[in-house]
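What you see is the complex with one protein chain gone and the rest in place.
Let's turn to subunit A:
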């Protein structure tokens, strides 16, 4: 294409970033999905403690819990990593469980909870934004003030308080009863605390779209509010959802890990990356990998999601610029 003032699409550096992010995310997701496969073939149980277990190392069977190397051999330390594909490849934790298996199963819960809460968050934020932005007036004032109030409370403080309340007895919503150890509780809490974050930018978009002449044209044709929202405004809002989704999921993943680290998210014996960091806390000096590995996974996933959001944003900007 000659005569274009800008290169078409996104730049080369951006493209490389995008590929790295996608590869990292696919790796994390696929390996988490394959967790039962690893547990089955290596014959390890990721959930029940196994302090009397044994593992194969260099052709012979060794205890999972080793006596400490101090002169009196007081206390036990879990087995370290040997980096070979197989049972206890990343060593064991204080309860003798396979760290690698727990990481994989933990990834399942972390990704499931952050993905589901991101979706729920965008669903609620989208509805709020559409109604407030399109209707304007009192609906807008009330909904926007509610969002401001929610956003004024520190996100983690709010999430922690809600978790403390719901963890005791679970959640009773009329006939629906959510058990205290259900994933639904962290999902709902995390989704809720980030609604204002997503709703704010979406509402601004809707407000801009609501005064477009094509909305006036629909009104003058006699379209109902719902029809205008669904058929005229929503299709123009998809790009914003596409950009927000990975960013919100990254935030949700961090919130989930934080709650789980504080024992307020995923409940034992289930694992999430946050709970594994907590398990590794006591082993920081002897087996630092137990805490570092889930930390690295969280960092890589959050980074990839953020890069992805940024790439989607600039790709959309580019298509808007070149497509006119």
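The rule is simple: a residue touches a chain if its C-beta (ideal position, glycine included) is under 8 Å from a C-beta of that chain, and two chains touch if they have at least 3 such contacts; residues count from 1.
In this text, contacts and distances are computed from a predicted model.
Participant: Between "Xanthine dehydrogenase family protein subunit M", "Spermidine/putrescine transport system permease protein", "Phenylacetate-CoA oxygenase subunit PaaA" or "Peptide ABC transporter ATP-binding protein", which matches the UniProt record of the unshown chain?
Facilitator: "Peptide ABC transporter ATP-binding protein"
Participant: In the complete assembly, which of A:216, A:230, A:284 or A:299 touches the absent chain?
Facilitator: That would be A:216, which touches the missing chain.
Participant: Which candidate, A:93, A:232 or A:256, sits in contact with the chain we can't see?
Facilitator: Checking the options A:93, A:232 or A:256, the one contacting the hidden chain is A:232.
Participant: For subunit A, which residues reach the chain that was dropped from this view?
Facilitator: Interface residues of subunit A facing the absent chain: 212-214, 216-225, 227, 231-232, 235-236, 323-324.
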